[in-house]
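Presented below is the structure to which this report refers.
What follows is an incomplete set of chains from the complex, kept in their original frame.
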Amino acid sequence: MPRMRMNQAISAAIADEMRADPDVIVLGEDVAVAEGPFKTSAGLLDEFGPLRVRDTPISEMGFLGAAVGAAATGLRPVVEIMFVEFLGVALDQLSTEGAKFHYLSGGRVTVPLTVRASVGAGLGFGTQHSQTLEGWVMGTPGLKLAVASGPATAYGLMRAAIRDDSPTVVLEPRRLYAQRENVTTGPEGVIPLGTARQVVGGDDATIVALGSTVGTAAQAEAAASWSAEVIDLQSLQPWDRDMVYESVARTGRLVTVEENPLFGGWGADIVAAVAADLFGELEGPPLRITAPDVPVPFGKELEERYMPSSDYIDEQVAGLLQTGRVPPPWWEAEKGSP
Amino acid sequence: MSMPANRLERRQALQDDRRARYERMVEIRALENKVQDLFDEGLVHGTTHLCLGQEAVAVGVAAAARVSDTVTCTYRGHGVALALGLTPVDLLGEILGREAGSIGGIGGSMHLSEPDVGLLPTFAIVGAGIPVAAGAALTAQVRGTDDAALAVFGDGATNIGAFHEALNLASVWNLPVVFVCENNQYGEYSRIDLTTPVDDIAVRAQAYDLPSEVVDGQDPDNAAAAVAAALERARAGGGPTLVEMKTYRYAGHSRADTAPYRPEGEFERWYEKDPIVNYGRRLVDEGLLSGDELDAVKTLVDESIAAAVETVLSSPPPPLAAMFDNVLAP
């Protein structure tokens, strides 16, 4: 089981799929010669050559659209959107075209497209390069959406996405690219889309985390006086209701931990589903731990505080367990103060 | 004379049979007129975008392209779809939202599709099909086949970013794709000169170091020859071409639009170049068809469209369950 960084795991996953299937190609800005701005396509150009591994002009609409067309005619393109915000100049091709081809061809055209995008705060890239933006992609029937939480899930989800016949988005928390861990490679390492993963067992609550918050939540749990089952959701569309429901039915409490602002965040969907379907089994209010409803600030201290920390998760969950109520977020106190 | 019912035969017929080209143009016109009638009768749920007057472009494109080439096309795609080989039932079924339609009534007028003859689902978003065609050409290039792709789009679409990005990308990668601009002089209710500061769209190819051509799009042979030349270059590794077809939209933009914004006399001037009238005349002059045969084509086509309407009107609407099919790939 090789130990690798998340960006190495991503490169490895793509390479493994490229070896298995000559139809897999890779497109993006500086993904070939430079091996990706985050080194997530290391070695690919060397091994697979310039026909299959291509640098593009700065034209996200153009090359994402080309990937849709290539996918619709038989290839399996893996497209890098360097920062998820750049989908703002290309969303049409993903959501309105690619996601709807299968439907609009009576099932006769498939679009086995993988779109990879780096997401999240923590590296000082500033307001326009630090969001997670799941909301732009969620709620698009026809798309799948997965989020990596470290090297192993990045490897496993990426391979699953490339193999999947539906267009699939894989989000990669940028600040985890340098994180290392042992990764099960090969077929056993593939993680089926739509399945979640228990990270830690526990009884007082079910914590559902995604991407960058998985590690933070697990860390919080490890140090806390309370105990919780921490679930890495892994896939957001579709998401693993079975695992989440089973856990909440047992613990009686649901907590989501999200890097995004509260309003419009993915946690609302999980909470709404659980509140509806497990109403009688909830022993306390569902709690969403999120970032505040502000653009991502740059200053280091601010940016760090923007993201939910393990201390903050501990405080919030402890508060919930002690009072039986949803504690106010940290910024309620801060916002008023000078 | 008889109309082939099979999509592939319909398509093949256009290749060298000029009578078939004539017939197909007559069919497109008859179908579009029928669609307008059905719309006016309240039988068409939703919208329609007719290509009346643009029949020669559709037929020219389809005559030049192979079945294994990929075509992307717009909401104004009834003509192109018919020319590519889809049947009147495929279209009318879709337009009327019946099971008989090209995708079973799930798509409607703007969303036709038939992979067997190379037609990807047609695009209701202006310009969106242009990069997608570049992508289909990429498949051919990566696989080393000599297939090509064609994007058919309007003059107005050349003002959207997707056009620019697709032509640039196709040029840089030397993709086997032909960009066919149907310059019908209008985008919705606006004349091209109000939104587009160049007289010839073809000029825009220079920004990507691409060859381009201005073509009289009212003659199907002419249109076919221009597209065929561009396709040949593409297949031989010569890269993309922008082909501008000068044409004209007889009807309004959509639905009940009667195009009151057109300057006086414009329609009449264009009608002198009517592709069907002139091509028919030419075929008669050249002795390929007699005057009686021209009439017979019209009769045959009208009958076939009438039969298609009947078939479609007796086709059921899609079952409710159909809306849950084909959301995700199996």
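We call the chains A and B, going by the order they appear; numbering starts again at 1 in every chain.
Methods note: a residue touches a chain if its C-beta (ideal position, glycine included) is under 8 Å from a C-beta of that chain, and two chains touch if they have at least 3 such contacts.
What you see is a predicted model; the values in this text were computed from it and never measured.
Asker: For the full complex in this file, how many of each chain are there?
Answerer: The complex described by this file is made up as A x2, B x2.
The definition used in the following text is that only the chains that are shown with their structure count from here on.
Asker: Counting in whole Å, what is the centre-to-centre distance of chain A and chain B, each centre being its mean C-alpha position?
Answerer: Chain A and chain B have C-alpha centres separated by 41 Å.
Asker: Which of the residues in chain B end up touching chain A in this complex?
Answerer: 70, 72, 102-104, 106-107, 111, 113, 115, 120-121, 123, 125, 128, 130-143, 149, 161-162, 164-166, 168-169, 172-173, 325-330
Asker: Which residues of chain A touch chain B in the complex?
Answerer: 23, 25, 51-52, 54, 56-57, 59, 61-75, 77, 89, 92-93, 96-97, 100-112, 141-142, 144, 164-166
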